[in-house]
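Here the complex is missing a single protein chain, while all its other protein chains stay put.
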Amino acid sequence: MVELVIYLVIFGTLFGSFAGAALLVWFERRLLGLWQDRLGPNRVGLFGAGLAIADIIKLFAKEDWIPPFADRFVFVFAPTAIVMAMLLGFAVVPFAPDIHVADLNIGLLFFLGMTSLAVYSVLLGGLASNNKYALLGGLRSAAQMVSYEVFMGLSLMGVVMQAGTFSLVDIVLWQADNIWFFIPQFIGFLIFLIAGIAESHRLPFDLPEAEHELVAGFHTEYSGMKFGMFMLGEYLGVILISSMIATIFFGGWLGPDFLPPIFWFFLKSFAFICFFILLRAAIPRPRYDQLMSFGWKYLLPLTLINLLATGAILLWA
Amino acid sequence: MPNIIVDGQTIEAKDGANLLEVLLNEGINVPYFCWHPAMGSIGACRQCAVVGYANEDDTRGRIMMSCMTPVSEGARFSVNADNAESFRESVVENLMLNHPHDCPVCEEGGECHLQDMTVMVGHRDRQYEGLKTTYRNQYLGPFIGHEMNRCITCYRCVRYYKDYAGGDDLSAFGSRDRVFFGRAESGVLENEFAGNLIEVCPTGVFTDKTFSKHYTRKWDLQTAPTVCQSCSLGCNTYTSERYGEVRRVHNRYNHEVNGYFLCDRGRFGAGHVNSANRIPQAGIRNSDGRYDPVDLETALSAVSDLMSSSDGLIGIGSPRASLEANEALIQLVGEENYCNGMTDNECEMHQVILDVLASDLITPAMAEVEDYDAIIIVGEDITNHAPRLALSIRQSIRQRAGELAESSGIALWHDAAVRELAQAEKSPLTLLTPMADRLDDVATHSIRLAPNEIINKTIEITNAVNDATPSSAREIAQTLIEAKKPLIVSGTSLNSPNILKATTNLAIAVAQHNPETGIFLCAHESNSVGASLLGSDRSGEALLATKPNTAIVLENDIYSRFAEGALESIDHLVVLTPLDDSTASQADVVLPAGSFAEAEGTFINSEGRSQRSMVVFKPKGDIAPSYQLLTRLAGHAKQASTLRSELAARHEALQPITSIAPNEQFRIAGSKVARMTHRSSGRTAMSADISVREKRQPEDQESALAFTMEGNQQQAPAALRTYSWSPGWNSNQSIHKFQDEVGGPDRSAVDKRPLFEQTRRLTPYDISVESEFDPGQIVILQQHIFGSDPSSNEAEEIASLIPQPYVRMNSTTASSLALTHRGGAKCRDIEMMVLVDDDVAEGCLIYPSIPATTALAGVASTDFTAIEGWIAPSEAVKASLITTDGAR
Partner (left out) sequence: MGMILKAIWSQLVTLYRVLLHTFTPTDTVSYPEEMPYLAPRYRGRIVLTRDPGGEERCVACNLCAVACPVDCIALQKTEDEHGRWYADFFRINFSRCVMCGLCEEACPTYAIQLTPDFEMCEYDRQNMVYEKEHLLISGQGKYPGYSFYHVAGKAIKDKDKGESLNEATPIDVRSLLP
């Protein structure tokens, strides 16, 4: 029985995240439409929601082409890596008090590790394409992700110091006992939010793709489902980062009792997904050098100051 | 070289030039209308106004016409001064007062000098509210349209037509704002060079009717530089195509050959390319004697079968075909089985021309003829046989006017003044012809003689050169000896080698007195000189005498050229021809050869100048250049440049033909030269009726030209330039942008006539007259500008001007043959009108060389018999060519 529940949770997470990502493609376009005074997709199915399925069918039906000049193995491997990394990241997400795939005592580190792995996918994809745009996109993405990785990890260290644990379940439980982390760790929250956007290379930080200068960046040469996997990885990343923000800074499943805990978790995550989309609708893309100098010149010092302050307060308390 | 100051900038001016030329040479855009580089200034249009300043302190200056202003050291001018600019704008505004609102329906639109100048001066808004003056138009013949409303009264047309080309049926009539330019009454313009009015007129008064029938704007034409095939002079032309049809022929400036002008045969004669008589497909004669159209492969294999089974195979080349095509034939049949397709007589005549070209006698270029101040024309009907040369000769008689002007200190460009000064004074021009000649009006001596007497007279004059005994011959000889630069002209139109020899002897004799003596001998066909170089040692008759049974004939109507008997032995005939002719109708296999517009080729003209004619458009269907068909028969298709270099390798003398124009590898900054303009339109719709999927443009492997609008044009060398255009200069007046000096040679022209070394000293020929002409009654074939060239005859408009068959003689001959004026005569079933004309030499019977009279070849005068009941063509029938229909 316990085993069954575990399997249910595992497969629920797996398919739920897949379905969420697919639906997010449609949902994002509807929301963008709403904010840009358009309708967005509205032809397939109810409110155009069938578009998600239509999109998938289209991606599967498209010619699965590997350029003759590409490195075949790496070219095929790269898109699968991002999906694997992102899905593994979901393993440590506590949806509700008992609904999680794994409660690792180093859950937060595991999450950081998995998101870091995604950089290989983008870099290898760009490199294997043997195309100058893809290569530039891949290099940018590597630099960007590695840079923002630094602040992403450091921004969470304040939380870890206060909660005294790497386990995500324990972090949520700490918040139940004390206060949601976004208040004591507000700066940490902001930095994690920004770094999270950069990590999932979403707009406005989608310079690895940057279609106005690099055609389509690292996935220029990709088509069919291999391209679909990059897309999937990106949307999985959005969901993962959103649920992480909800978990770490907004109390995860915590909430008034009139709704079940898992619902609170999804509500909070959903709010951040919407925020991600709002960013895409509103904020223009910075220049690449601006992105990098913003990270190293502002975010890094800010993170360190935050860490220092947290440490000082903890020691003083 | 005076230095002048224009707008503060010092310019080195050419000596004796007028200010307008100097400014144009500097690349300064000054608008003008009445001035023309070939015709000088008269200051009629007031358009080229600039401000001239008296000295350094003069800030006001005064308006002056730059075309009428000589330049002197230190003179100060301003082109950009406000008052000069506003003056020029007001001149255009005034010219436009009566200009109709019809540019969209005007054939000149898009290449109109008036449009260019209006844009240049910036005039835009009409302020005048009065009525526009209008005129009724005249019918001016099948070539030229008339739309008098568009006239800006610059007088270029009458100055060209009357003063330059010697016409007398186009004039300015009326006064003040009612001046009318036209004929006294509607009718065909008589001058053979009337077509140039189209290019001379700065607006759309005179337009090309043949072009208007299938009109295309200049920017849509696909054009290539070609060489005119209508006579032996090789005038340079632009031939233009659209929708697979030749649309028009335009003058291509070549400073040394045709300059700014063409004759009407060359300009309007290219219609044969579109003719219904074209051979569109290969044909094999079946057992019923009819032709089956077959595809090219089948036809070529049929020819191969004929060749392999033949018992004596010969190749008959052609003086009308290019060197490349003749070379391909030589390679196919072998040099020993090849002849250049000329008759014995033609070979002998052209051998004389070759001798002269290779000799140390001066053989001027056509344009240089204008510089000779005493000319004798011996037995050649220049205007009908080599028309463009007549225009040059007309200018040469003005040498005397030039001398007078110089002694009075008048600049030569001061056209009206020079003509006023000279009045009827002209340089000596002597004509020795059997009948009235179109140059009679400018000749100082017109002597009518039968051909044999022409030879005798020439010998007489030759003797008189060194014999001071007064006589009529001495008088003529004296004009030559006393001249600074005498010129002796003759040609092949009387079909007499002795005339050419006698003329050459005369030139040798005169040259001993004056080393400046020139001689110009007109060959017969477009590549006669080239074909002679390939093999004048053996004529067609000589080769046919070996009794071969199979012949491959290259673009040569041998059934008109040779006597019927000479061709008896031929059982199998393969003919390559663009046009259906009497030879094609005898052939077993006919191969569709490309016309001049569809085949690249090198031609050598009468001057000995080799010139490259380029492909204008890719021919339809199976039509292919002759040299391709022949080389495919020999194994595999060769490129024209390959054939040229192979030919040059065999003939040392022909080495230069490989370098007269860039070959197919030539590129400008990596790109070819575009045949289409950069504004070419309709690319995605032209063939959309056949398929909406656009065809790939054909690629040109053979030349450095491209069948597209992609490529360089402005920097192309003259031999490859496909049209004349420069920003702001859409009309042909843009030519000056390609010259270092207005009216001078093209900036990039390839040099001269390198073919002949001109070192050999020629010894006088021995002449036996008796053998050639029957001293009694002599039958002479008269050349006609419209009618005597088999290709141009196929052009509809030219065909309409071919004369009716006639026979012309003087009254003595007529009475001896019992023929009466306007009566009928019959010969070999051809009915002809008898014209009794005392301006015909005694004993001569003259009939025209036109398609209707080809059966008369070799006829004797006694064959002409009077016919009863003949209704002579009435005046009305004669005038049928000159109908007034269609004039508005």
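Couple of notes before you dig in:
In order of appearance the chains are A and B, and numbering begins at 1 in each one.
By definition in this document, a contact is a pair of C-beta atoms (placed from the backbone, for glycine too) under 8 Å apart; a residue touches a chain by one contact, two chains touch by 3 or more.
Quantities reported herein were computed from a predicted structural model and do not represent experimental measurements.
Of the listed positions B:Phe87, B:Tyr215 or B:Phe666, the one in contact with the omitted chain in the full complex is B:Tyr215. Here one chain is not drawn; of B:Lys484, B:Lys547, B:Lys620 or B:Arg679, the residue touching it is B:Arg679. Touching the chain that is not shown, out of B:Ala54, B:Val105 or B:Ala653: B:Val105 (per the contact rule at the top).
Panel shows subunit A; residues 33-39, 42, 278-279, 281-283, 298 of it touch the chain omitted from the view.
Of the residues in subunit B, those that touch the hidden partner chain are 100-105, 109-110, 129-137, 147, 149-150, 173-175, 178, 180, 182, 212-217, 219-220, 243, 679-686, 688-689, 691-693, 888.
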